[in-house]
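Written below as structure tokens is the structure these notes are about.
Apart from one protein chain that is not included, each protein chain of the complex appears where it belongs.
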Amino acid sequence: MESANLVGFGAVFLVAVALAARVLAAGTVSLAKGFFYTDALSALVVLLTASVALVCATYSIGYLRDDQQSGALGDDASGEQIAQLRMYYTLTPLFVFSMLFMAVANNLGVMWAAMEITTLVSVFLVTFYGKVTSLEAAWKYAIIGGVGLSMALFGTLVAYYAGRGLTGSAALSGLNWSVLAQHAAQLDKTSMRLAFVLVLMGYGTKAGLAPMHTWKPDAYSEAPVPSAAILSSALLNCALYCLIRFYILTSRCLGAEYPGRLLLLFGLLSMGVSVPFVLVQKNFRRLLAYSTIDHAGIMAIALGLGGALGNLGLMLHMTFHTIAKSLLFLSAGNVSQHFRTDLFSKIKGGVMRAMPLTGIVLFMAMLAIIGMPPFSLFQSEFLIVRAAIDSGHIFTGVLFILFGTGVFAGALVHVGGMILGPSGDTEMAGRRPWRDGSLLALASALVVIGFWVPAPLLELVRQAARVVSGQ
Amino acid sequence: MTHVLDLQFGDRIVTLMAALVLVLQIAMVTQRWIVIHIRIFAAQSFFLAMIAATIAWFNHAPHLYVAAALTLAVKVVLVPLLFERLVKRMEIHEEIEPIVNGPLSVVIAGGLTLVGYVVAESFYRPDEPGLGHNALAVAVSLFLIGFFTMINRRKALTQVLALLSLENGLFLAAISLTYGMPMIVELGIFFDVLVAAMVLGILVYRIRETFESVDVSRLRRLRG
Amino acid sequence: MMERLIENAAQLFLLLALAPLVTGVIRTLKARLQTRRGPGILQPYRDLGKLFGKGMVIPETASWIFAATPWVVFFSTVLAGLMIPMVAAEAPLGLFGGVLAVIYLLGLSRFFLALSGMDSGSSFGGLGSSREMTISALAEPAMMLAIFTVAIGAGSTSLTEIAGAAIGQHWRFLAPAQMFAFAALGLVLIAETGRIPVDNPATHLELTMIHEAMILEYSGPYLALIEWAASIKQLVLMTLLINCFWPFGLQPTWFGFGALQGIGWLLAKLLLLSCAIVLLETVNAKMRLFRVPELLAVAFTLGSLALVSTFLF
Partner (left out) sequence: MIAELFLSGIIVWLTGAMASLVLWRQPATARRVGCGAALAGSLLVLMGSAAAIFSGRCTEINLPFGNPVFSWAIRMDPLSAFFNVTLAALAAAVSLYSFGYLRPMEGRRNLGAFGFFFNLLLLSLALVFSASNAFFFLVVWEVMALTAYCLISFEHDEKEARSAGVLFLIMSHAGTGLLLIAFLVLSSASGSLEFSSFHLLASRLSPLQQGSVFLLFLFGFGVKAGLVPVHIWLPKAHPVAPSNVSALMSGIVIKAGIYGMARVFFDFYGPPPLWMGTLVLGLGVASALLGVLYALMEHDLKCLLAWHSIENIGIILMGFGAAMMFRSLGYANLAALALIAALYHTFNHAMFKGLLFLGAGSVVQATHTRNMERMGGLVRHMPVTALCFLVGAVAISGLPPLNGFVSEWLTYQALLAGFGTTHSLTRLMFPIAGSLLALTAALAAACFVKAFAIPFLALPRSEEAADAQEVSFPMRAGMVVLVLGCVALGLGATWFVRVFDPITQQALGVRASSALVMARGWALSPGATHGGTISTAGIALFFLLAGAAFALPLAMRWRRRSVSGPAWDCGLPGLTADNEYTATAFSKPLRMIFSALYRPRREIQAEYEVSPYYPSAIRFESEIEPTFEKHLYDPVRQWIMAVANRMKGIQAGSINLYLAYIFITLILLLLFGVRA
């Protein structure tokens, strides 16, 4: 199963790269009579998803083996373990597949359906360990996600209604992005207003924008680490992807003002909400979850600010955040597996001593995620704040900085306190090729990308930004 | 048999049934027995199917028959059966105490209906012929009331039911606004609803297993 | 160039010769005022001579700082002395520095004196150093304010300039600003030279002494150097005071008959100032150490009054 997974994800990754190349060459790619439609934006999302999936697949091999030994998967005799593993290795590809499908689907309804499937699948990944808490987390995730997605569906539907004049209602193409995007200007204004609100709240729930964010800390802290990493980086991108699609429609129909203001509202709210929880957090995987909420807010703000700068910042941030956050989750996973706890109070410090590589990587990733140069997230956040101030949203910019500093302080105090210091009596960690390998790969990517973004990737990002700003 | 082709007539019928659906939804808000709750849901779904069929008949939108049939199959037969079995399996038919008491919740439901109309009002276009425009109002109200029921319930199963009734609202909106979505999308959506119902059912069952109850208000370990 | 050397030599001689005399005069006057006979005006010379003749005891615990200090103190005081106008308005070493340099050179000597006080390791030395540094630190702002007032009047910190600016106008010192500044500087002078009511140069009473406590371990030639430097410092500060505020009889140059006249004026003014000091010392008792800040606060207030009044009038 392991090897099958690995090979599969490797293949998917290659396909994704090929797709990105095609898109860079051709601009847009569409297949199956326009059922599949890919522009730079979807190509970027696909690429990021595929790469995260590959790394996590590599990591999860070592991770699950460790779980097997430690008996976290139930006893081997009664075949529980093998059942668990089978479940994991079936669900994860399904999960990733539905995300990729979502990204390349042309039809907004199909996009929605794929999104729903990601939820249903990931619910089972959250219940993976079958603990009391994981069930609770799964329940909250399922219910809130379900509500959110039904709102999104409602929105999609209203959007369809808004476009009914232009296209045959029965025809499949009525919900096709490629069609709607062309006639965006003629869409029915009032319906689009309603549609955007519903969609924003719906996909915002998946993206974890406050106040729909409440399921996130629970799900992330209960899911197995690789799944949590995918959830927090790739799935976030996908949810934002859906939002962006509708944002484009709405802004072309109503002008950027209306959706922009709503997005800024939710974005600032999410950033603000995440601050106190980071400051007084006791559990480091929940802390990471709140940081993801924070970053969802940041990207929503970037989208809301719009403009060339804002959109470029958004796409760069999406890319950088995917790398840094998945690295952060994976290294944190090492820690929680080694120390058998997620609580700061249990880990007095000394991670750097007990597990040097993980400690350093975790510290790097944490610094990157809280926007410390030379790591690249600073660049995108710089762009976003610049976009805010250039477009006269001084207040937004100031709040952005303020909340950013709050998260910085909290994360630094907690995670720093966990990593540094004397290691006490915890035993040194052994060598873990699978996990260390994937960590090192991601970490080097994180460092390199801070100084040098490969030209094709940068070009892809720029084109994606252009898709959003609509030139 | 002329009036059978009369849009006016069709509109009346649709509106009437929509009203019935709404009433059932409010009834669900106050309902205290799970089994009956399920049955009400079934009935509601049945009327939805009927609405779909009517619209299909009067607007000559054949694919809505499919939608109607699917609704019948999934929401009137399959899901209720599934849930009733679940209820039997877990022998939970004891009363469920809502967070907001009955009368007040009915009042709230009424208020939400009002909101529904306020929202739908901006969509009302007398110039356009066609039926069930005020069905949108009902749809939004269904959605909101279903949502409210989810907040109001403590039992996992009833939350699921509320979620499904909320999706009924969506369905109503779909058929009345746009005479249904593109076929493939509809299929996808029905499939999703089915899967969602099953997933949630399984979750409810496992929660029952681990917590010895399905009281979600006890699921409060994860905080902060 | 040659003139410069002569000027310097002359003023150097004057400093070295005059300083003990001033001390002697003050002591005698004081004694007379207290109806004692007193040791006689020339006693300080005798003391110095005797001390230079004696051997000395170096504490075992002391380091080279102890040996270096007397020289640093002596030289920096003398250098400061060469930077002020005594007889001629032109300070012989005016080029090397103005009033700021004078203050900081005295600061240098104080710094090393305090170090040597701590060097021997006896608790008196530490006590003296601590008090000396505290008091001088508190005296500093008042002194600087007064100096600024004068310097602003002259538009320069060069003492030559200051004295030169004062020369023409004999009654300028009646201006309120000048008066306040004079009073402030006078108080500072008392604090700096360790006179009653701040310190008692005559006492070796353990708990009250300040300056004496610092040099308690010194003996023989080193003690002589320090004592001499102390009296030179006193002379320097007094001259600074009088020549900045009443430059009567300051000569344009050191040469010719005028010089004698200038010296005469200088002596007269010093005598006057000494009388004032003696009076002050006799009518006052020594203050407790923690009353001294109040005195210096008064000085500071006077200094700022001086400033404000240059601003007003």
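Letters are used for the chains, namely A, B and C, taken in the order the chains are written, and counting of residues starts over at 1 for each.
The criterion applied here is as follows: a contact is a pair of C-beta atoms (placed from the backbone, for glycine too) under 8 Å apart; a residue touches a chain by one contact, two chains touch by 3 or more.
All values reported here derive from a predicted model rather than from experimental measurement.
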Displayed chains contacting the withheld chain | A, B, C
Hidden-chain contact residue, picked from the options C:S123, C:Q261 or C:N284 | C:S123
From the list C:A137, C:L205, C:L260 or C:A276, which touches the chain that is not on show?
-> C:A137
Of A:P374, A:P433, A:P456 or A:G470, which sits in contact with the chain we cannot see?
-> A:P374
In the whole complex, of B:F46, B:F83 or B:F147, the residue touching the missing chain would be B:F147
Among the options A:L6, A:L343 or A:L420, the absent chain makes contact with A:L420
By the contact definition given up top, give the residues of chain A that touch the hidden chain.
-> 139-140, 143-144, 147-148, 151, 189-190, 193-194, 197, 201, 205, 211-212, 214-215, 217, 262, 273, 275-277, 279-280, 312, 316, 352, 367, 372-374, 378-379, 382-383, 385-386, 389-390, 394, 397-398, 401-402, 404-405, 408-409, 412-413, 416-417, 420-422, 451-453, 458
Across the whole complex, the chain not displayed is touched by chain B residues 99, 112, 115, 118-119, 122, 140, 144, 147-148, 150-154, 159, 216-217, 219-224
Can you list where chain C touches the absent chain?
-> 54-65, 67, 71-72, 75-76, 78-79, 93-101, 103-105, 107-108, 110-111, 114-115, 118-127, 129-131, 133-134, 136-145, 148-149, 151-152, 154-159, 161, 206, 216-217, 220-222, 289-290, 293, 300, 303-304, 307-308, 311
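Methods note: only the chains that are shown with their structure count from here on.
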Topology of the chain contact graph, where touching chains are joined (line, ring, star, complete, other) = other
Chain whose Cα centroid lies nearest the overall Cα centroid | A
Most contact pairs found between chains A-B
Using mean CA coordinates as chain centres, what's the chain B-chain C distance in Å?
-> 101
Which chain B residues sit where two or more other chains touch them?
-> none
Contact footprint of chain A on chain B as seen in their complex = 61, 63, 119, 122-123, 143, 147, 150, 156, 159, 163, 166-167, 169-170, 173-174, 177-185, 188-189, 191-192, 195-196, 199-200, 203, 206-207, 210-211, 216, 219-222, 224
Under the touch definition given earlier, write down the residues of chain A that touch chain B in their complex.
-> 107, 109-110, 112-113, 116-117, 120, 123-124, 127, 130, 132-133, 135-140, 142-143, 146-147, 150, 153-154, 157-158, 160-161, 164, 169-172, 174-175, 190-191, 194, 217-218, 221-222, 277, 280-283, 286
